[in-house]
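Missing here: one protein chain of the complex. Every other protein chain is in place.
Our next item is chain A:
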Amino acid sequence: MCSCWLAGMSCGVVDEEEFCRCCQLLLQHSDGVGDGWSWEAVRGSDEGYLKKTLLRSVPAGRGVPQKHKEPGSDSEQFDYCHLQTEEPDIEEEDDGVCGAPAGSSSVLQYEYHILYSCSYRTPVLYFRASTLEGRSLTLEDVWRSVHPNYRLGLQSRPLDAITQQEHPFLGQAFFYLHPCRTEEFMKPLLQMARDQNRFNPAHLGPVSERRLSVNSE
């Protein structure tokens, strides 16, 4: 984890130049371990953001998004506890690979974007998820897949923490972690990063350790 970013997180404010510098560092590390982060430049300006897309296999019947009109179907019973007690497979490298046996799981595509907010002087996280057929996950589906450690902290004011927002560069619907909650949300993450030398925004996906081994400086 970029130390400058960590430093920024702890005092809450990072300026845009620092953000870009940290992103470049993160990208170098990411490239080194094939971790899939890329920099998306915004045409006609010097702005840009970090992006990562990944595919996750989810056990069959769980966490599969349902249309708003069909409540109470089996898929609503997202058994998070089951996933939580599974041993995280540290060796699992499922970047872009659906490793589950055929017929036993569904695949979700997650996209993470890290942008700089000049209003709040801090990086902000935008993300979205969909099935491979293109059906978008709802906020409920997303909440169900948030790790309990993080869910507790956010549940006090869930509407404030993760909401739908228009992506400032793409104009499309994304979920967004409110900057006021970033520090609260990031604390357990940063602790983990310090302990394990990793940066993992994919805590928002099902529980499986991700190898985003960006070294702490």
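The working rule: contacts are C-beta pairs under 8 Å (C-beta built on N, C-alpha and C of every residue); 3 or more make two chains touch, one makes a residue touch a chain; residues count from 1.
Criterion: contacts and distances are computed from a predicted model.
Colleague: Looking at UniProt, which of "Autophagy protein 5", "DNA-directed RNA polymerase III subunit RPC3", "GOLD domain-containing protein" or "Trafficking protein particle complex subunit 6B" names the chain we cannot see?
Modeller: "Autophagy protein 5"
Colleague: Touching the absent chain: which residues on chain A qualify?
Modeller: On the side of chain A, residues 42-44, 68-69, 118-120, 136, 138-139, 159-160, 163-173, 178 touch the unshown chain.
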